[in-house]
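The complex appears here minus one protein chain, its other protein chains still in place.
Here is chain A:
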Amino acid sequence: MEFSYEVKDSYAEVKADGRLNMVSAPKLREFVTDVIASGSNRIVVNLENTAFMDSSGLGALIGCLKAARQAGGDLRIAAVQPQVKMVLQLTSMDKVLTSYGSAEEAFGND
């Protein structure tokens, strides 16, 4: 899995390309923690190229959400693909991790 980020006007966009599994989940957590530490507390995780997520990956996203909120911001997810959507729905976490069609829309109305 490859991570990258870009600071936009009102949020930082994190891309996580590949499989978000027990191997990459701790790396995502570390990556997002660093982005927050660098001064961005409004995070959009763009999952456009995240073909797979398991419960470890979901746990990492929840950890990142908590870290963003503790920093006074929020974390939202965008461009969710079918397998990730399925995992979010089956675990009822689609109610906790708000999903948007694109990274631009995630904080568009704030």
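Following the convention adopted for this analysis, a contact is a pair of C-beta atoms (placed from the backbone, for glycine too) under 8 Å apart; a residue touches a chain by one contact, two chains touch by 3 or more; residues count from 1.
Basically, contacts and distances are computed from a predicted model.
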Inset, instruction - From the list "Two-component system, chemotaxis family, response regulator CheY", "1-acyl-sn-glycerol-3-phosphate acyltransferase", "Transporter" or "Histidine kinase/HSP90-like ATPase domain-containing protein", give the UniProt name belonging to the chain omitted from this structure. - result: "Histidine kinase/HSP90-like ATPase domain-containing protein"
Inset, instruction - Based on the whole complex, identify which of A:7, A:37 or A:96 touches the chain you can't see. - result: A:96
Legend entry - Candidate in contact with the missing chain, chosen from A:7, A:23 or A:37: A:23
Legend entry - Touch criterion as defined above, residue of A:7, A:37 or A:86 at the omitted chain: A:86
Legend entry - Sites on chain A contacted by the missing partner chain, in the whole complex: 19, 21-23, 52, 54-56, 58-60, 62-63, 66, 82-83, 86-87, 90-93, 95-96
